[in-house]
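Showing subunit A:
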Amino acid sequence: MSPLLAIDGLTAGYGGLPIIDNINLLVAPKEIIVVIGPNGAGKSTVLKSVFALTSILSGSIRFANQEIAGIATQKLVPMGICAVPQTRNIFPSLTVRENLDIGTYAAPPRNRAEVEESVLTLFPDLKAKLNQPAGELSGGQRQMVTLGRALMSEPKLLLLDEPTAGLSPAYLERIFDLILAIRQTGITILMVEQNARQALSIADRAYVLVNGRNFASDTGANLLANDEIRRSFLGGSRPS
Partner candidate 1 sequence: MMEFINFYLIPGLALGSIYALGAIGISMIFGILRFAHFAHGDVMTLGAYGTLTAVWVSGLHPLLALPVGIVFAVLAVLAVDKVFYKPLRELPTIYTVIASFGVALIFRSLIQLVWGSQNEVFIRGVQKPVVLFDLIRVSLLHLEAIAIIIGVAIALHYFLSRTQTGRSMRAVSDNAELARVAGLDTEKIVRATWIIGGSLAAIAGVLAGLDTNIQPNLGWNLILPMFAAAILGGIGKPMGALLGGMVIGLVEELSSYPWLTDEPLINPSYKTATAFLMMVILLIFRPQGLLKGRLF
Partner candidate 2 sequence: MDPVGLLFFLVGFLIMAGIYAILCLALNVQWGYGGLFNAGIAGFFAVGAYTSALLTAAPAQTHLGGYELPVLVGIIAAAVTAGLTGWAVAKICIRLKSDYLAMASIGIAEILRMVIVNEDWLTNGSLGITNIPRPFDGLLQGREADILFLAFVWVIVAIVYLVCNRLYDSPWGRTLRAVRDNEDAARAVGKDVDSFRLQTFVIGAALMGVAGALSAHYFRFLSPEATEPLLITFLVWVMLMAGGSGNNKGAIVGALSVWAIWSLTEIVTNRLPAEFATRSSYIRMLLIGLLLQFVLQKYRSGLLPERSPGIAFDKDKDKTHG
């Protein structure tokens, strides 16, 4: 099967300064792909490059066999790519329903009511809060709002930048469960994670980045079983 997203020899960064160097990465349809690595390895930069928020120095990014490197952010949402930033990822003074609605503006879904229904089935917590300003919600609920907003445009590929950052352990589990549930609906997911152990356990395949370069890649299970990876990137302790 041809990959949904193919990053080939990508060098990118900010203001002419490369952060990632010659990165290769493949995402097949309906996969969950996780990118892990130490702080400053350039994990988020990979996501941001797909989303045209960095300056790309060389290499190619192909989405559904179409070159998208350098295409404006605004045009990517209608193509079926949706991103969820790590921080400041909601519109605090808009209500939850309005937040969800914003997701439909750039890429109107075929049946808005149906999509909203399925999003609210995924995130039942939000049902009671639809008319509340999103800024009044807890951290975990905010994460659901921003995921919900992204899903409202019926994306093919979802880019998640550390979706569990700063969440309590209880919510952490739920967010990982939700990511699996989102994949069940046929959406491909490329995510960056700090909670590497849990992330690898739900990943089909994962990439380890070090110093802005590819270090290793394998299935999630194999990486979890790999002693060297465990020692260097998973805090060394035995799998729980």
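Selection rule: all candidates are chains of the complex that A comes from, given by their letters.
In this text, a residue touches a chain if its C-beta (ideal position, glycine included) is under 8 Å from a C-beta of that chain, and two chains touch if they have at least 3 such contacts; residues count from 1.
This is a predicted model, so every value here is computed, not measured.
*Asks:* Out of the numbered options 1 or 2, which touches subunit A in the complex?
*Replies:* 1
*Asks:* Could you list, by residue number, the parts of subunit A that touch candidate 1 in their complex?
*Replies:* So the residues of subunit A in touch with candidate 1 come to 51, 53, 73-78, 83, 85, 88-94, 98, 101-103, 105-107, 149, 153.
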